[in-house]
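Of the protein chains in this complex, one is absent; all others appear in place.
Chains here go by letter, A and B, matching the order in which they are written, and residues are numbered from 1 within each.
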Amino acid sequence: MQEKKKNNTLSIFLGKYGIIVMLLALVLVMTILIPGFLSLRNIQGIFLQGSIYGIMALGVTFIIISGGIDLSAGSLVALAAVVSTSFGQLDTAMNKIFPWCPQLPIWVPFVVALAFGGFLGAVNGLMISRLKLVPWIATLGSYYIARGLALVITAGKPVAQLIPAYNTIGGKIGILPVPVLFFAICMAISWILLNYSKFGCDTFAIGGNMSAARVTGINISKTTILIYTFAGIMYGVAAFVYAGRVLSVNPGAAQNYEMSAISASIIGGTSPMGGKGTIWGVLVGTLILSVIRQGLTLLAVDAYWQQIAEGAIIVIAVIFAMRREKAEL
Amino acid sequence: MEKNRFKEIAASNGTLVILIVMCVLVTIVRPAFITPANIMSILSAACVTGCMALGMTFVIISGGIDLAAGAEVAFAGCVGAAFGQTAEAAAGKVIDGLPQLPFIIPLVITLAVGVLVGAFNGFLISKFNTPPFIVTLGMTTVLRGATLLMTGGEPVSNLTPGYVALGSNILDIVPVAVIVFIILIIICSVLIRKTKFGKDVYAIGSNEKAASVSGVKVPQRKVMIYALAGLMYAAAGLIVAARATSIHPGAAQGYELIAIASCIIGGASPSGGTGTIRTTVIGALIISVLRNGLTLLGIESNWQQIAVGLVIVFACALDVRRNSSR
Partner (left out) sequence: MAEEKFLLEMTGITKEFPGVKALKGVELRVKPGEVHGLLGENGAGKSTMMNCLMGIYQPTSGKIVFDGVERKNYTPKESLEFGISMIQQELSPMQDRSIMANIWLGREPVNKFGLVNWKKMYEDTKRVLEIIDLDEDPKTLMRHLTVAKMQMVEIARAVSYDSRLIIMDEPSSAITEKETQQLFKIIRQLKAEGRSIIYISHKLDEIKEITDRVSVYRDGSYVSSANTDEITQDQIIEMMVGRSVENLFPKVKVPIGDVVLEVKDLCHETLFRNVSFTVRKGEIFGLNGLVGAGRTELMETIFGLRPRKSGTVLFKGKEFNPKCGKDSIDAGMAFITEDRRGNGIFPIQDIEFNSTIANIDTYKGAGRLLNLKKMQKDCAEYIEKIAIKTPSQAQLIKNLSGGNQQKVLVARWLMTAPDIIIMDEPTRGIDVGAKSEIHRLIGELVKEGKSVIMISSELPEVMGMSDRIMVMHEGDMMGIIENDETVTPEMLMELASGIVREEQ
C-alpha cells in the first residue's frame, strides 16, 4: 500500500477539472456543428433548460453525498407544483382546485411550494432513518404515492390559469432568465450549506464514513431527515419555477426529471458511493446535460433518440464514476 | 397444543393468511367478489405483473433490483408484435411489406429480445459493478425511447390469430394467459428449488464473496439472472399484446413497482438472500385482490396507485423489523 504514491499531479488535475474540459470540448464540437450555437439566445436557452433539474440536482447531490438516493424527485416536484399552484390560480379560473381559495399574492404559492416540498422530503427522510428502509425502496414507494396524490388532487386535469405574476417567474430580467436566477440563488445557498455549515460537514461524514460519524457523536438519524428535507425544499423551488415556465401544471409533470438530476450530479463528480461531491460539479454536470440536449434538438435529432441518449448518459456516467472509484482505491 | 400448532402454521404462512383474511373481508362487504367470473378476473389481472414478479424474484433474491422491468415488457412486446401483425394491417404496420408470419416467429422474437435486454442489464451491473437501481433506471429511459422510436409512438395493432388465441379464454372462462402464468410458476419454482442455478442465486444474495469462494461464477450468474428475468418480462409482454391484440409503446408503465411489491409482500428481502416463488405468487394475488376489492368498493384507480405505494413501504418496514428481531 505505502509504495503507491498517490500524489500524481496530472491525475489530480484531471480529477478536479476533467469535467470542465469535457464541457468545453462539448461546446466546441457543438459550435462547429451548429452555427450560432454560442448566440446569446442559445446560451440563455442552455441555462434555462438546465435550471429546473439543476435546482433538483442540488438537493439530490446532498442525498447522494450522504450515501443515499432519491428516485422520487420528479414525482415530488409534480406534487409540490400541483399543490402550490392551487394557491396561485386566478379568481376567475375554471376548474379551481380549491374553489374557496381567493386570489392570493405570488409569495403564498412560493411559500407553499417550499414548505410542502420540504415536508415531502422529510417524509422520505423519516422512512429511511426511522423505519430503516433502504433509500431506493423508500423513495420508489414515494415516487408512486406522490404521483398518485397529484393525480387524485387534480382529478387528472392540469392546474391552469395562474396569476400573472407567474409570467415573471418564467420570464427574464434584462438578459437573465428568472429561472436561472433562482438556480443561482439555490446554488449559492447550497454552496454555503455544503461547505460552511456543520450540516454540510455532517453530510460528508455520513456518506464518507458512517462509523466515524457515529463515534464523533453526529446524530445520523436527525441529519438524514434534514438532508432529505433540504432536498425536498429544493424540489419545491424547482416546482415553483417549473410552474412559471409552463404556466399550466399537469399532474404528470416532471416525469423522469429525477434521472436528469441524478445524471447531472454524478456527471459533476458526485460519487454514487457517497462521501464526495461539489456544488460546482453540479453546475458543470447540469450544463453538460443541457448542452447535449440543446445540441441534439438543434441538430434536429428525433425526440425519441434524445430520450435514448438521456438514458444512455446516466448509465455511462455511473459506469465511469464506478471506474473512477475503483482506480482511486 | 392445538393453539400452538395453529400459531406455527400461521407464522410460517403469514402471507397466505393475509390473503385469505382479505378475501373473506371483501366477500363480506361485497359478496360479488366470490363469483367464478370475478375470481378469474383477479387471476387474469395478476398474470402480467405476476409473470414479471416471477423474474423479479430471482433478481431480488440475488440482492439486485430491476427498475427497467416495465420498459422491458413494452420493448420486447412491441418488437415481437411488429412481426406478428396481420398482412392486412397496411396502415399501422411497423415493418412495411412484412407478410403474415406464423405465431412462432413473434413468440420466439419476443422472448429472445427479453433475454438479450436482460442479459445486457446483467452485464452492465456485473461487469462494471454499478448500483443496479441507477443502471436499470437509465435503461428504463433507453428502452422506452427505443420502443417509441420503433413504433413511432403508435400502438402496434392488428395482431395475428396466434395472439388472439393467447388472449382468449378456454371454455369461455379460463383465460389462456392464466394457464401460461401457472406453467411459468411451475418452471420458476423448479428452477429455484431444484437446480444449481437456483442455489447460486440464493448464495449470491446472501454473501457474494462467500459465493465466489465456494465456486459460484458470480458475474456469469448475474447475467443469467437478469436474462431469465428478461424472459419473464417478455412473457408478460406477450400477454399484454395478446389481451388487446395490440400493444402500446407506453404499456406496462409502473408495473415494475407492482412486481417488486409482490416479491416483497411475499417476504423477499430487499437486501437479498430470501424469497420463494410460492410467496411471490401469493404476494401478486394479494395485490390483485386489493385492487379488485378497491374497484368493487368504487375507489378510483389513482387511489389504488397510492395504496400500492403504501403497501410496498409497509411491507419493507415489516421486513426490516423481522430482520432486526431475529
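We adopt the following convention: contacts are C-beta pairs under 8 Å (C-beta built on N, C-alpha and C of every residue); 3 or more make two chains touch, one makes a residue touch a chain.
Keep in mind it's a predicted model, so treat the numbers as computed, not measured.
The chain that is not drawn here is touched, among residues B:127, B:194 or B:321, by B:194. Residues of chain B that touch the chain left out of the display are 190, 193-196, 199-200, 202-203, 206-207, 209-217, 273-274.
Considering the complete assembly, chain A touches the hidden chain via residues 1-7, 12, 192, 195-198, 200-202, 204-205, 208-209, 211-218, 271, 275-276, 328.
Convention: only the chains that are shown with their structure count from here on.
Centre-to-centre, using mean CA coordinates, chain A is 31 Å away from chain B.
Chain contact summary for the complex, chain A toward chain B: residues 69, 71, 127, 131-134, 136-138, 140-145, 147-149, 151-152, 156, 256, 259, 262, 266, 272, 302, 304-315, 318-319, 322-323, 326. Listing the residues of chain B that touch chain A in their complex gives 65, 67, 124, 128-131, 133-135, 137-146, 148-149, 153, 254, 257, 260, 264, 270-271, 300, 302-306, 308-310, 312-313, 316-317, 320, 324.
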